[in-house]
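Apart from one protein chain that is not included, each protein chain of the complex appears where it belongs.
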Amino acid sequence: MTPTDSLETLRDALREFAAAREWEQFHTPKNLAMALSGEAGEVIEHFQWLTAEQSAALPDGVRGEVALELADVLLYLVRLADVLGIDLAEAARRKLAINAERYPVEAARGRADKYDRL
Amino acid sequence: MTPTDSLETLRDALREFAAAREWEQFHTPKNLAMALSGEAGEVIEHFQWLTAEQSAALPDGVRGEVALELADVLLYLVRLADVLGIDLAEAARRKLAINAERYPVEAARGRADKYDRL
Amino acid sequence: MTPTDSLETLRDALREFAAAREWEQFHTPKNLAMALSGEAGEVIEHFQWLTAEQSAALPDGVRGEVALELADVLLYLVRLADVLGIDLAEAARRKLAINAERYPVEAARGRADKYDRL
Partner (left out) sequence: MTPTDSLETLRDALREFAAAREWEQFHTPKNLAMALSGEAGEVIEHFQWLTAEQSAALPDGVRGEVALELADVLLYLVRLADVLGIDLAEAARRKLAINAERYPVEAARGRADKYDRL
């Protein structure tokens, strides 16, 4: 990855992409939230019948397809944050800090009995 | 946003977070795909009863909550890509290039009759 | 609809379908929950770029496709309840009763400021 991989760069590229096609009219937060969820559903369909082990050893072809699905999720996520005026990188830093406090290393070590886990 | 907002930086922070808590055992691609989908569902719940107009004018309090939900999606997405060995920024660039070819500016202008739209 | 449209009839048909194909091994609750979510994602993709008005006036062809997606959701839902030993019809009756208490007619009339709405 390079210094141009920032979320800001991606946000600007998507903004320009939408503007050139006059797609801002379709990019309401409501619609983009739906698109995000639909793409997350496509990711899950790749894994639903796999064991945990199989999911960690995807054939190259499948991994390439999954990579593009993950990219779709990222594109819609970045675009949704943009139309909402949310600084996604800042929100991620804030959430990481919250999680660090919520799951202290000693208490959380090796435990799966909580739902949030990042 | 700052130069440290790259997806690479975030990936490394999450890797360290999981390692410190011995959570790698829970972070199979299958489980993380589920977590990603669950978080996308939480995003959608914020918008389901809103009109398009309301979705574009969230009260500050709600927008703050949505920001943290979007952060959750990003954290699981970055972590999922990492455990799959996928370069998320590279995949996003590749998908953008595919979309630019699939939706030429002239043909796609102002049209909502396709599903993919980024 | 006919008297055979009960959820119980459908449950039995799916049980037999899976047994004949020796698919019980894949039908863990975890996997079926993923399949359910994936199908819900396919439903949403049909609606994401439509206005509320367009969503209520689908062309016949699209409505036929959506009907089969809704069927997929129902099949996985019934199968998931079955492998969990959950009586889905009884749970639905219980949830309806809870909702009736949670949203008294007078207080809830015409108000969209709650998330649950059934």
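Letters A, B and C name the chains as they come in the text, with residue numbers starting at 1 for each one.
Throughout what follows, a contact is a pair of C-beta atoms (placed from the backbone, for glycine too) under 8 Å apart; a residue touches a chain by one contact, two chains touch by 3 or more.
Computed from a prediction, not measured in an experiment: that's the story for all the values here.
Asks: Among the chains in view, which touch the chain not shown?
Replies: Contacts of the omitted chain with visible chains: A, B, C.
Asks: Touching the missing chain, which residues of chain B?
Replies: 26, 31, 34-35, 37-42, 44-45, 47-49
Asks: In terms of residues, what is the contact footprint of the unshown chain on chain A?
Replies: 30, 33-34, 37, 41, 44-45, 48-52, 112, 114-115, 117
Asks: Residue-wise, where is chain C in contact with the chain that is not depicted?
Replies: Residues in contact with the chain left out: 1-3, 5-8, 10, 13-14, 17-18, 20-23, 25-31, 33-37, 39-41, 43-44, 46-47, 50-52, 55-56, 58, 63, 66-68, 70-77, 79-81, 83-92, 94-96, 98-100, 103, 105, 108-110, 112, 116-118.
Just so we're on the same page, only the chains that are shown with their structure count from here on.
Asks: Same or different interface residues for chain A and chain C, judged by whether over half of the residue numbers are used by both?
Replies: Over half shared, hence same.
Asks: Roughly how many whole angstrom separate the Cα centroids of chain A and chain B?
Replies: 2
Asks: Roughly how far is chain A from chain C, centre to centre by C-alpha average, rounded to an integer in Å?
Replies: From the centre of chain A to the centre of chain C is 26 Å.
Asks: Can you list the residues of chain B that touch 2 or more other chains?
Replies: Only 30, 33-34, 37, 41, 44, 50-52, 112, 117 qualify.
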